[in-house]
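Let me give you the structure first, and then I'll get to my questions.
Left out: one protein chain. Kept in place: all the others.
Should a chain be cited, it is by its letter among A and B, assigned in written order, with residues numbered from 1 in that chain.
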Amino acid sequence: MTKTCITRAIWAPDGQECDVCIDPAVDAPSTLFAGDIPVPGVAQVTPAGEMKIPAQSRVIDAAGKLLLPALYDLHTCIEIPGRSKRECIMRAGEAAVRGGVWGMLVLPSPAFCFDNGAALDSFREAAEARSVAEMMPAGCISLGMRGNEQAPYNTLSTMRGVRILSDGESFPTNLLMLYRAMQYAADLELIFAVRADVPALTTHTYAHPSSTAYKLGLHPCPPCAEEIGTETLLRLAEATGARLHLQLVSTAESVRIIRRAKESGRVKVTAEVALHHLLYTHENIGNYDTVYKTVPPLRDKGDCEALLEGVKDGTIDCIVSAHTPCTPFSKKQDFISAPAGMVGLDTMLPTLYTKLVKPGLLSWTELVQACCLRPAAIASPWEDEEGGRATAPLLLFDPEEEFVVDEASLACGTLNTPLLGEKLYGKVTLPLH
Amino acid sequence: MPEIEKGEIDHALEKWAEHIASSHAREETLGLVGLVSHGDVLAQRLTRILREKGFRKIQCGAIDVTLYRDDIDLRQARLALRSSDLPFSTDGMPLILVDDVVQSGRTARAALDAIFEYGRPERVELHCLVEREGRQLPIHPDYAAFRLTGEGAGDTVRVLLTEEDGKDIIEY
Partner (left out) sequence: MKPRKDLITIESLSDEDIRTILESAVSMKEIFTKSVKKVPVLRGKSVLTLFYEPSTRTRSSFEVAAHRLSADVTTFTPSTSSVVKGESVHDTIDTLMSMKMDYIIVRHKNSGIPAVIARHCNASVINAGDGAHAHPSQAFLDAFTIREHFGAVEGRRVVIIGDILHSRVARSTSCILRRLGAQVAFMGPRSLVPQMRYTGIECLADWDAVFTWKPDVIYLLRVQNERIENPFFPAADYHHAFGVTEQRLRRIEDEGMAVMHPGPVNRGVELCDAAMEYKNCLVCNQVENGIAARMSILYHLTPGTLS
């Protein structure tokens, strides 16, 4: 394998210009940091101009561009209703790389129901062949994601390398099943990725209790449902010793609950927030704009702020795309009938930069921690079957370049993003070699 | 733009009332129905003059014929409706429809349709303040106070009346 040297790049977390040599053959301890977290897998770093370029290495002149670890996305659903699995895999992979995402956790969905070894094998094979991005499947918590019978965790984890379990969109309503699953899986070091909810409080609800919900006559989804669910899951995790990853945290109070739990040190818990919950509120729904239909619903400005605060102080470990393709036809329906979700992979890093970093709401260090290092640490995608070494790919980002999000710039196969027609900053180069 | 002034209009109304008086008996019940807007104002003024002349059984009403017009599909926006006020039975009564301007005859056609839905009058006459050329239907006024004829005469006519517009004037 050839060495790659990147010269005169600006290391995004500290803004220093440097030369970097990536040598896949050398197992070097990292010398690059994002804040206090080391970035694994870079061979050699020197201040700009001081690198001795090794022979036969590829040289990339990165003057004026930012260098940072590529993103890892812990929440994607890649199924495009009505399309073949092969196409779903290919498109999601292409979309991810465009948005600066090198690897992702693929949550089970009806077409990708990872509740048995064969489903995982065929998915891995297809992903290997067709996806330019790394895809790690999350195993199902229950058979068929129906919430009543446990999936074969041992088969999924020890034989097929699954590290994270999730029932995708569905919340396990049967707490006894979840309790026993957590007890059983605790020893297997499996992580339970669950969205906190109390379904009895949220069925047939479509919007955050707000002026929007009132104006549009949409039944309100009380935030306390998520908060009660969060408490419940934390107690279950504490009681069973299982590792818990809270998906799609959306309310300010949930952030406080998680902060307290983390401070207590009694629960092994991590948490994520969807990018759209940081950027949009119920007001964006306007006059029934189905693009903004999400689960949990878009909430208040105060929630956005508390969530961002949670990201900055590490209470919320990572920002995810919550990528969910929905066909244009399905989103053309009325708000109540339309499916929930947005696509976000294609535009991930440019959106993060344009909407959070550029206006000064999030630093590059915080971004690298929340979108690259912490999610990768949770999924630990590099600990391969052979106990392979740590490699976080790097990417180059040109913050000066701008583009308008249109059909051509979206590889994911559907158009359900509110960014359509919007100007974003930043061009991603990934992979570098 | 030539004008017909208030004095002339007042004079014309007097002559108009005399014409009605000459063709109807004083003891006869007679209905004057004005087409809103402006026709109703003229009908009221005529009624007042005729009452002074001893027509005691004269009745005055107003109808809005918008809902009977034939040009609803030619317009994008719908016209606002005005109140009709026909507080008496028209059955068996001679009626005079009073309009401000008669040109194509289409409004008069609509008025005839409208008036027959209130009852069955004995006979109906059509009177107007201004008659213009350009008839599109075989409907002619039985009486017109002013006739605008000849080349280009009355291409645009505006009738303003004090009760509606603050002053009496006819511009053409």
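To be clear about the criterion, a residue touches a chain if its C-beta (ideal position, glycine included) is under 8 Å from a C-beta of that chain, and two chains touch if they have at least 3 such contacts.
Computed from a predicted model, the values in this text were never measured in an experiment.
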Option touching the unshown chain, where A:T2, A:S122 or A:S337 are the choices: A:S337
Full-complex contact with the absent chain, from A:L190, A:L218 or A:V267: A:L218
For chain B, the residues touching the chain missing from this view: 64, 66-69, 72, 76-78, 80-84, 113-114, 116-119
Footprint left on chain A by the chain that the document does not show: 204, 209-211, 213-220, 287-288, 329, 332-337
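The working rule: only the chains that are shown with their structure count from here on.
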Computed distance of Cα centres, chain B from chain A, in Å: 77
